[in-house]
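Let me begin by handing over the structure; questions about it come next.
Removed from the display is one protein chain of the complex; every other protein chain stays in position.
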Amino acid sequence: MPGPDLLSSQGLRLDGRRPNELRRIRCKLGVFTQPDGSAYLEQGNTKVLAAVYGPHQASKSKSTTEGVVVNCQYSMATFSTGERKNRPRGDRKSQEMSLHLRQALTAAIKTELYPRSQIDIYVEVLQADGGAYCAGVNAASLALIDAGIPLRAYACACSASMAWRNGEPEPLLDVGHVEEAAGGVVLTVASLPNTGSIALLEMSHRLHMDYFKVVLSRAMQGCRDIEIILDKAVRDHLAEGWTKQDVVTI
Amino acid sequence: MTGHVSIRLASERVNACVASGSELPRFYTPGEVISGMQDFMRGHGTYAEDDCLKASVAGVMQKVNKLICIRPLKSRYVGEIGDVIVGRVLEVQQRRWKVESNSRLDSVLQLSAVNLPGGELRRRSAEDEQMMRKHLQEGDLISAEVQSVFSDGSLSLHTRSLKYGKLPQGTLIKVFPSLVKRRKNHFHNLPCGISVIIGNNGYIWISPQKHDLMVEGNVDEIQNYDMQPVTRSDRETMARIKNCIAALVASKMMLDDTSIMFAYEESLKYELVKDLLDPEAMLDIAFLTQHRINNIMEE
């Protein structure tokens, strides 16, 4: 069986989590003043910054009357992985990630509200320890909220993998780099947990249909858990930023 | 060039919050259900789904009769007719200027909406169209008033008053539009000899006061005056005001002439202007300002 080592016989993972537990998530909104919205998010050792500019006037070539143009850029810092590596912006992987980010976030943004506008979302991975895409989506989601851009709901992303415990399949939530590297399948889901809809689904290897459901539902559960965490962060941020006068002016 | 640079660890960050925070309003976050659809009207920051009214931004609820809006902590500027804004000319087009005004679409200043030399009732000639760039060119800052709002949300501006128009020497600071209080007057001559234009769009223009009243139409003199150097003391005061505004913004305090003036006065205990960039000092100023405002409100 592949990856019997991912779960100990006591049901703990390599880093001490149980299969259904997320890594520790810490996040902060409004870390920059320059962009309209920004957020920093740590998911375990994966650390991501997101910045949002807009909505602003779209350039003529991109401009559409149907809705806002969402422009995403995903990049990884040279120091983000164990080995320092120069990553030219727009390499294949980043481009793919940018497209995926865009797909997930466009689903959340109420694009129809802002015709002829554009929103730029920049996601920079400061440290990659597995699930950088998920962290990117979650951070971007926070940055969008920080920018006051109307969203249908939080866009949350979470990954899940498969392991076996005593011969029984047991999906693992929020896969870290070690587990990713162990070669198992990694299913990445970006969803709007509030509505239950899935914005993006990506799988690294082949997984048999029999197991797909359990893995997916575990990943969805992860998205819901993340939403709770993000929501709390947003409320804390609001409480911090709200002054009495605002209430008075209303 | 050796500068004095201090870099702080994130853990040493100063919590800039000055609000007493005992009574927090009810916050709504995106996707949260506000109420059933039946009784209410859908306003900004909300949307309808599954017969429910849901929030689309994170913020507090504003209810005007049956209209429900959710106002976010910060967002791009949403213009209203009569707002004073400060903006920057992006482009010169056929019979109009494109102005960047921190709203989600660029604003428009029609050639017909500006005062041209030669009186109000002058007909715009083809020559004027060719002379547009002479009047306002790309990169110029202007103050203007929102004349109307187009259906797509973009703004049409006018500068048909002497107080509007091209901004000469001064400094611009950008803040979140939501921090600017809507007042009758957004042009303030502060007692310290500096004038401030607090644009509704979050752009604040700080410039030295014009000492003598200008005669209408005396264009040459104005331009002449514009080219004169600003005194060092004025520049220092301007910088101090800018830093005060930054301090207030860091603590998410509302901006108007009173709060700016209070902050300025409180800042005088810091001798050097650059000391005001210190996070502790910023918090101190914001806190003292808040205190004074509270006192006024109690009175």
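Just so it is clear, A and B label the chains in written order, and each chain counts residues from 1 on its own.
The rule is simple: contacts are C-beta pairs under 8 Å (C-beta built on N, C-alpha and C of every residue); 3 or more make two chains touch, one makes a residue touch a chain.
What we mean here is this: contacts and distances are computed from a predicted model.
Novice: Looking only at the UniProt record of the hidden chain, which name from "Growth hormone-regulated TBC protein 1", "Exosome complex exonuclease RRP44", "Mitochondrial n-glutamine methyltransferase mtq1" or "Molybdopterin synthase sulfur carrier subunit" is the right one?
Specialist: "Exosome complex exonuclease RRP44"
Novice: With touch as defined up top, name the shown chains that contact the chain not shown.
Specialist: In the entire complex, chains touched by the missing one are A.
Novice: Among A:N45, A:N71 or A:Q221, choose the residue that contacts the chain missing from this document, as touch is defined above.
Specialist: Hidden-chain contact among the options goes to A:N45.
Novice: For a quick check of understanding: of A:R24, A:K62 or A:K213, which residue touches the chain that isn't displayed?
Specialist: Final answer for the missing-chain contact: A:R24.
Novice: For subunit A, which residues lie in contact with the unshown chain of the complex?
Specialist: Residue positions of subunit A that touch the missing chain: 1-2, 8-10, 12, 14-18, 21, 23-24, 44-45, 82-83, 129, 167, 176, 178, 183, 206-211.
In this section, only the chains that are shown with their structure count from here on.
Novice: Roughly how far is subunit A from subunit B, centre to centre by C-alpha average, rounded to an integer in Å?
Specialist: 34
Novice: Can you list the subunit A residues touching subunit B in their complex?
Specialist: For subunit A paired with subunit B, touching residues are 33, 36-37, 54-57, 108, 110, 114-117, 145-154, 192, 194-195, 231, 234-235, 237-247, 249-250.
Novice: Give the list of subunit B residues in touch with subunit A in this complex.
Specialist: The touching residues are 15, 17-21, 23-25, 27, 29-31, 45, 47, 49, 54, 56-60, 62, 72-76, 100, 104-106, 152-153, 178, 181-182, 249, 251-254, 293.
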